[in-house]
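Here the complex is missing a single protein chain, while all its other protein chains stay put.
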Amino acid sequence: MSQPKPVEYADASPEVRAVFDDIKRLRNVEDVNNFWKYLARDPAGLKRTWESVKEVMAAGALSPLVKEMVYVAVSVTNSCGYCIASHTVGARKAGMTDAMFAELMAVVGMANETNRLASGYQVEIDEQFKA
Amino acid sequence: MSQPKPVEYADASPEVRAVFDDIKRLRNVEDVNNFWKYLARDPAGLKRTWESVKEVMAAGALSPLVKEMVYVAVSVTNSCGYCIASHTVGARKAGMTDAMFAELMAVVGMANETNRLASGYQVEIDEQFKA
Amino acid sequence: MSQPKPVEYADASPEVRAVFDDIKRLRNVEDVNNFWKYLARDPAGLKRTWESVKEVMAAGALSPLVKEMVYVAVSVTNSCGYCIASHTVGARKAGMTDAMFAELMAVVGMANETNRLASGYQVEIDEQFKA
Amino acid sequence: MSQPKPVEYADASPEVRAVFDDIKRLRNVEDVNNFWKYLARDPAGLKRTWESVKEVMAAGALSPLVKEMVYVAVSVTNSCGYCIASHTVGARKAGMTDAMFAELMAVVGMANETNRLASGYQVEIDEQFKA
Amino acid sequence: MSQPKPVEYADASPEVRAVFDDIKRLRNVEDVNNFWKYLARDPAGLKRTWESVKEVMAAGALSPLVKEMVYVAVSVTNSCGYCIASHTVGARKAGMTDAMFAELMAVVGMANETNRLASGYQVEIDEQFKA
Partner (left out) sequence: MSQPKPVEYADASPEVRAVFDDIKRLRNVEDVNNFWKYLARDPAGLKRTWESVKEVMAAGALSPLVKEMVYVAVSVTNSCGYCIASHTVGARKAGMTDAMFAELMAVVGMANETNRLASGYQVEIDEQFKA
C-alpha cells in the first residue's frame, strides 16, 4: 500500500511497453527485471532512464565489460544490494571471470581504505596532481 | 600543530626510507607523493599499506589501467578530493584518454543515479540475480 | 543475544512510557514503531531524539510534507532501508502522491549523478556561488 | 595537464554552443557556470545531462523550489562542495528564505542522525511499513 | 550573499549569547568556533544542537577521548573536511597521542575496506551474528 507496485507487461501502457520491448530486444531477455518494472510507475522517468543507460553503457572508448565492472565498483561503495546483485550478473555476462571479480573487489576495498587515510591525514594535493 | 606533519626523505628513518625507495623505484619517480609522506608518521602502517597497494594494483586478471579507473570511480563516489586528483593522474599515466575519462564519468554518474532509484523504489532482487 | 531487544510498552519504565505516550498522542497511532522501541534501551537517548525530531519536523517555514520528502531524499542517498520504508509511509500520510514520489526520486537520482560529475571533473566553484 | 579544461563559449563547437545557448536562455544568465563548461569536453554527455536536468527540474507535481531544496539535501549528504554552493544559490533564486534554509539543514541533519541510529540498532522494518 | 554569514558575539541576540557563553565556559575557550557562529543564524537550532552535543559528548560509560575519536572516525568516513579538522584537534585536547591517531586511522581505513568486501561478496549474516 505504501509503495508503487511494479508494473507487469500485461498491465503496461503502450508507452511503457515500447520501452520494455526495447530493453528485451537489446538485452535478449524474455522479461525486463524488477528495476524497470518499478520505474514504470513513472513512464517519462522510465523512458529517460533507459535512454540514458543505453547510451552510457554502449561500447565506446571503454568496453561493456569495463563499464559493468565500474558499475559494480560504485554499487559496492554505495552498499546498494539490488545494484550489486544485478550488475555482478551483468558483468559476468559481459565476460567477468572469478579472477577478475576477485581483483575488482580487492581494488574497490583498497580504494575505500586509502580514500579514508587520505581524508583522515588531511593530505594536501601535490603540485603535480593539481588540475 | 594539530596534525602529524609529512615526513620528508631527508628526515626519514631507515625503515621509512626503505619503503620510499621501493615506491620511487617501482613508479620511476624522483619523490613519493604527499600521501606516503603523511602515512610515514606510522612506519608500520606505511609499510603495510604500500605492500597491499603494490600487490592489489599489479597487473593480473585486470590491467593496471582498468584498476586505476576503478580507483577513480570509487574516489569520485566517495568525494575524496585528494584521491580523485592523484588517481586521475595515475589513470592517465596508465593510458586513459580523454574519451575514456568522459565515459568513465558517465558510468559513475549513471550508477550513482540508478543506485538511488533502486533503493528509493525499494526494488526486490529478481530470482535470477540471487547469489 | 548480541543486540539490545526492542522495549514493548508493557515492559517499559515510566520514563520510557512518557515518551511513547507523547509519540502516540502526537501521531495518533496505537503503538510506536520499532525505531522507538529499540532506542528505548537508552531512555535518555530516546527522550533527546524524540524531542529533537518533534521540534525539527513540526510545521514551520517548511511544511511537514516537504520535510518528510527531504527525509526520504536523505535516507535514499544513505541507502537506509528502514528509514526509506518508514519515511515513505510518513510522506504519503503527509500528502505525497504517486506523481510527487516519482518526481522526488527523479531529483534524488539526478542529484546523486551530477554530484559525482562535479567531483570527478574537479569543477571549480564559480565566483557567483562563493559564500 | 592532468584534467580536461573547461570549454569557453568562444572555443566551443556548434554542438556545445547549442546546449550553452539553451541553458543561458532557460536560466536567463549571461554565461553558463563551470559545471557545464567542464562537461562540455564530452559533448554527448553534456547534451544528455542537460536534457535530463531540464526535464527533471521543471515544475511538475513538485515546485522548482522544493526540487532545488531536495537537490541541496542530497548534495549536503554527499559532502559535494561544488553542488552545495551552486544549488544553495539555485534554491535561493527559486525563493528559499533564511528560515527555510535553516529548517532544511535541521531536517537533513536529523535524517542523517536517525538513519545511523536505525542502522546501528539493526531495527526491523515494521509490518505497516513493508512495501 | 548566497549564504547566511556567521554571527559574531558582538552582533548576537541575547538568546544566541547565552549559548555562546555556555560553550565558552564549558570548553574554556575565548571564542566559539565557526561551526557555532554559522548555526547561530538559526537560534533554536543552535540551542538544540548544543544541548544535544553537550549531553552526548559528556563523560559516561565512554570517556570523552573515546567519544572524540569516534567522532573523527565518522567524519573521516563521511569526508567532512571541517569536522575532521576540528574533531582531530578536539581528540588531541582530550589526550589522543600520535600513536593513537595512527591506530585510529588504520582501523577506520580497514573498516572501510572490509565493509566493501562484505557488501561486494554479498556475504550472508552468520547465525551467531543475528540480532
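Order of writing sets the labels: A, B, C, D and E. Residues in every chain begin at 1.
Basically, a residue touches a chain if its C-beta (ideal position, glycine included) is under 8 Å from a C-beta of that chain, and two chains touch if they have at least 3 such contacts.
Computed from a prediction, not measured in an experiment: that's the story for all the values here.
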Which of D:V7, D:V32, D:L46 or D:A85 contacts the chain that the document leaves out: D:A85
Sole residue of E:A18, E:A44, E:M57 or E:A94 that reaches the chain not shown, by the stated touch rule: E:M57
Residue numbers in subunit A that touch the chain omitted from display: 79, 85, 88-89, 92, 98, 101-102, 105-106, 109, 122
For subunit E, residues in touch with the removed chain: 3-4, 6, 33-35, 38-39, 49, 52-53, 56-57, 60-62, 66-67, 69-71, 73-75, 77-78, 80-83, 85-89, 97, 99-100, 102-104, 106-108, 110-115, 117-119, 121-126, 128-131
Sites on subunit B contacted by the missing partner chain, in the whole complex: 2-3, 44, 48, 52, 55-56, 128-131
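Please note the rule applied: only the chains that are shown with their structure count from here on.
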Common touching chains of subunit D and subunit C: A, B, E
When subunit A is superposed on subunit D by its C-alpha atoms, the rotation angle in degrees, nearest 5: 180
Equivalent of A-E within the choices B-C, C-D or C-E, defined by over half of its residue contact pairs recurring: B-C
Greatest separation from subunit A - chain, by CA centre: E
Between subunit B and subunit A, distance of the C-alpha-averaged centres to the nearest whole Å: 21
Set of subunit E residues in contact with two or more other chains: 2-3, 48, 79, 85, 88, 105, 109, 122, 131
